[in-house]
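Every protein chain except one is present and positioned as in the full complex.
When the chains are written out, they are named A and B in that same order, and each has its own residue count from 1.
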Amino acid sequence: MRRKVDALDEAELVRRTATGDRRAFDELYRRTSPWLAVRLRRRCSDEDVVADVMQETYLAVWRSAGSFAGAATSGTAVGWLWTIAANRLVDAFRRRARQAQVSAVPLAETVAPAAEDEVMAGRVGQDLERALLALPPEMREVLRAMVLDGLTSRETAVLLNVPENTVRSRARRARIALREALS
Amino acid sequence: MTTHPSLAAIAEYAGGGRGLDEATVWSIEVHLEDCAECRARLAGSAAADTLALLDRVSAGLDREIAAGPAPARRTRRWLAPRRRWLVAALLPWVTMTVAVLLCALGLNRLLPELPSLVLLLAPVAPLPGVAAAWSRRLDPAGELIASTPAAGLTMLLRRTLVVLAVIVPALALLGTGTRTSLALMLLPCLAFTAGTIALGALIGVPRAAVGLGTLWALAVVVPTVITEDLPVVLRPGSAVLWALTAVVLVGVAMSRAGDFRRLTSHR
Partner (left out) sequence: MRTVSAAETAPTSHPWAVHADSLRVKAGPHLAVDGLDLALGTGVHALLGPNGAGKSTLMRALATVVEPVGGTLTLLGVAVNGRADLRRVRRGLGYLPQQFGFYPRFTVREFVEYMAWLKEMPKSAVPAAVQRAVDRVGLSARADARMKTLSGGMLRRAGIAQAIVNDPELLLLDEPTVGLDPEQRLEFRELLRDLGVDSCVLVSTHLVEDVVAACTDVVLVNDGRLVHRGTTDSLIAAGGSGEAGDSPAERGYSALLRRHRAEAGR
């Protein structure tokens, strides 16, 4: 008996999508698009760009789901989804850089962490949290793009509209600062 | 991932608000990549404008999917390696070689006083295939491949292996008809292949193949056909010498690996 789509995990939904199963694709969209939209909007303030990137991402998922399912990828379906979205975001920024319209990338301001947030351990330990918050915003931007979003230094340069060498030097100094803060 | 963020934190994150500090946002984002439950909670706390965005994208998707092709069929795992190993460019040359060997066998049947022609041709049998494996002109995508990082000794060896994988069994099969030992049939073959590659490091593999083939034909095949006597180099005792030669030449070829970075039909 065919399991109902809402009981399947995302990887299985991608595999079903590869066979042309529209219901599986719709379920995948329903489950992952809110997360993707929120995350993208924290990197680009232009809603049209975010809409375009999301549409291109899911279209790419629809068309090439077979290659995710077939390849022995060492990531999750959601991680794969983010890789596609990040690439499309960089492409969109390239188009914009060329048209000399750069979308502002909003930065989270340094706000003192509320009590309940300190309870949250996560992968980012408390020391690291403090060290991170001590860094200047442009270094945090670079780290977010390279470490969290998985972009290369070249792609980060396009996203932040700074030269590649600047990105690299900021990443270097950030690493040094974090190492000092943690030791 | 053990601790989930609080619902308030997720709601704040979903709203795009500035109330969270960067480190908290990071932790949430890292967590959300792995936790489907919290993603569902995020979906539940989504703001109205986010939902409007999602509807907009969904409508666009419906249009594009209806207009476009169906998803690509699942790439079969075995298909990709097959493309790399069974290079179509080698096929005509290898087929031609096998055909020539068959003709040689037939000729021997007709003219039994001649020494085994298959044995005579065995050393140079893989050479056309090896030349084709490493020629920019003979491989249709040669120009493209020449500019890729994979173009080098490994690719040449892989293709040579394919050629040998066809030629060696063919020789063994055809050789069972005659009374020659298998070693004598195959060892010169390997030696010549290694020699072509080693010489090819200097003058280009296709040229080396042509050169060695011509040399063998003039120095050994033609005199043998005329005198109808087995040549010295293919007498039963010479198998050991051939084996040694093959090993030495393989060593030489490996040491010149750096010269194979460029596919050249001419230097």
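Quick note on the criterion: a contact is a pair of C-beta atoms (placed from the backbone, for glycine too) under 8 Å apart; a residue touches a chain by one contact, two chains touch by 3 or more.
Owing to the predicted nature of the structure, the values given are computational and were not obtained by experimental measurement.
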Report task. Can you work out which residue in A:R23, A:R94 or A:R130 touches the chain that's missing from view? Result -> A:R94
Query - Residue, one of B:A146, B:A183, B:L230 or B:V252, that touches the chain absent here - result: B:A146
Query - Touching residues on subunit A - with respect to the absent chain - result: 56, 60, 63-64, 67-68, 70-75, 80, 83-84, 87-88, 91, 94-95, 97-98, 123, 146-148, 150, 152-155, 157-158, 164-165, 168-169, 171-172, 175
Report summary line: For subunit B, residues touching the missing partner are 30, 33, 68-69, 72-73, 75, 79-80, 83-84, 88, 136, 139-152, 258-259, 261-264, 266
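In this text, only the chains that are shown with their structure count from here on.
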Report task. Within their complex, state which residues of subunit B touch subunit A. Result -> 1-3, 5-6, 8-9, 13-14, 16, 18-34, 36, 39-40, 42-43, 46, 49-50, 53-54, 56-58, 60-61, 64-65, 68-77
Query - Residues on subunit A engaged by subunit B in the complex (per definition of touch) - result: 9-10, 17-20, 22, 29-35, 37-39, 41-42, 47, 50-51, 54-55, 58-59, 62-67, 69-71, 76, 78-79, 82, 107-114, 116-117, 119-124, 128-130, 132-133, 140, 144, 148
